[in-house]
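In this view, the complex is presented without one of its protein chains, the others remaining in place.
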Amino acid sequence: MAAKSIISRPVYGTLSPQPGKHHLFITDAEGALAIAEMAGSAPPGFFDDAEIVFIPGPDGKHTAALQALRPAQFHLSPSFASLLPRLRQTLANAHMGLRLYLAGTEGLIGQAMQVALEAGIDHTSIQTEHRGSLARRMQCVHCKGITENVTTQPATCAHCGLLLLVRDHYSRRIAAFQGVCINAEDRSEIPPMEEVFR
Amino acid sequence: MSTGTTKLDVVVSDVVPVNDLVTRFHFRRRDGELLPTFSGGAHVVVEMRDGERTRLNPYSLMGSPLDTREYTISVRRDDVGRGGSLFMHRNVKPGMEMVVSYPVNLFSLDLRAKKHLMLAGGIGITPFMAQTAQLAAEGGNFELHYTCRTASLGTYADVLRERYDRRVRLYHDDLDERIELDRLLSTQPLGTHLYVCGPAGMINWVRDRAASLGWPSETVHFEHFAAPQPGLPFDVTLAVSGKTIRVDEQQSLLEAIEAAGVDPPYLCRGGVCGQCETNVISCDGKFIHNDHWLSEEEHRSGKKIMPCVSRFEGRSLVLER
Partner (left out) sequence: MGITFRKETFRDDFTFRNSPEHIRRFPFPFHEDAYMYAVNIEPHVVGPKGSVLENLIDVDEHYVAEMQDRALVLAEDPLRCQSLPHMTLAGWDLLELLMEQQALGYPEHFTLTRDGDRWRWINRPLGIDDTFTFGDTSTLPYGPMEYITRQSQGDFCILDQRDGNLWMDAGMVTTQADWSLDFDIGMNFFEWHAPVPLAHEKGIFVRALKFLTNIQQGKPARRLNWTMTINPRLDTSPENYHKWGPDRATVTPENVGDKVHLRVELQSFWRLPRSNGIVFPIRCYLIKMDELVTQPKWARHLHRVIRDLPDELANYKGLTRYRSTLVEWLSKLDDGSPTNPGFGPD
């Protein structure tokens, strides 16, 4: 869990089974463990109406643990980008009563939530649990480019090259933290770069 | 800065009996100007001067928000209430000058909705009259399910069917027609918002089923103005203003406070808006809570009361007013 900071910084919870007709889980890497733990408190038959979409990490662990929950549908995806068309279609055809559960890295939770918001799901009704890396998606406020997997403070924008302060200010709509030029007032000031988002 | 609304001086331009129980009232501005624009779901508080007594009741505006030449409300006669609806039915005639509040909306549409699913029971149809007019003009996607006791008491059912055809479904109690609620709630596209207005029992039933079927609370909207109930008279001490007052059988606590010259803010007088929430300093007795504003926990705590609709029975009550 991230340390408490400002109010726009997302706060993640612990997954818990919600009343509903269908349950859609989207998870990556160690997020799988959050689902496996939640399953302990789920009512019998809960996963009969569930779909689990899993993006395993490079080590490919946890697939068996999720399959053991015997969801109605189980799908492996190599990346979030490859999962997008399927997710969009699922949400476009879904009915009220669908509940969404997101578990894993901040980048996955943010991007999946972004797609869900567009489909008309209110963000407060989505269950989230953060597991794994604290690396950030960052939007450069100057050039609007998104830099993935930012671990340092400050960080260099992958698009325009400005040195950016990675703020805690977060936009659900963009699914990213805000990066603002750290030495705009005097470009000769170059603060040391530290690895802080691991 | 005080809360509350500005008042409008109006004249009753028409009184139209709709059926055995419901009468419609039309108001225009006395100065001939247009009335303020409003949004579907808004209400006004109507001041009824009945001799010595002034009653203030909220009624949903049911005309099209696109037409502000007049405001229209529909009032269902309640023969056992405190007399507000009877006053409207018996005393209010065309040409009479009255005062209503600016419109206030505590039941507004969520315009993000991909579809609006509306459930009405009885006189709860009135806010939907304005909301459907608003949505139809914008090409909005809505569906209305309307339950009434009999066809002859189905206020505006014919008008709605004519305007919106198959987007309106009617259910008559006397024919044992019932909304298949679970099926209805399980077949709505993602992004639908649900609106319910009608008797308390219907609202509770719909909210309860929606929650069980996985509708997030942000997607479920309801409005039910409680009417203040008559009851045993009781005495109250107002600590801030240093007054002791008596609340009569037919009077609400808020009306009694106002009669003593103390004016708490209000927007609805029906236990919904939260403006008149009042702290209890001490009490010896029991509360009869009637509002939709305070949580159950707050009701149990005995530390707060909504004087617009709630009463008290017991030896002493001291309020922070």
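Residue numbering begins at 1 within each chain, and the chains themselves are lettered A and B in the order written.
Keep this in mind: contacts are C-beta pairs under 8 Å (C-beta built on N, C-alpha and C of every residue); 3 or more make two chains touch, one makes a residue touch a chain.
Note that the coordinates shown come from a computational prediction; the quantities given were computed from them, not determined experimentally.
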item: Contact set of the excluded chain (shown chains only); value: A, B
item: Chain not shown: contacting residue from A:His75, A:His95 or A:His142; value: A:His142
item: Selected from B:Arg30, B:Arg112 or B:Lys286 as touching the chain missing from the view; value: B:Arg112
item: Sole contact to the chain not displayed, among B:Met62, B:Val75, B:Val104 or B:Leu238; value: B:Val104
item: Residues of subunit A (touch criterion as defined above) contacting the omitted chain; value: 6-9, 124, 139, 141-142, 144, 162, 167-169, 171-174, 178, 180-181, 184-187
item: For subunit B, residues in touch with the removed chain; value: 1, 3-6, 36-39, 41-42, 65, 102-105, 108, 110-112, 134, 137-138, 218, 267, 275
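Methods note: only the chains that are shown with their structure count from here on.
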item: Chain centre separation in whole Å, for subunit B relative to subunit A (CA means); value: 42
item: Subunit A - residues contacting subunit B, complex; value: 18-22, 91-92, 94-99, 119-122, 124-125
item: Parts of subunit B lying in touch with subunit A, wherever the complex brings them together; value: 112-114, 185-192, 211-219
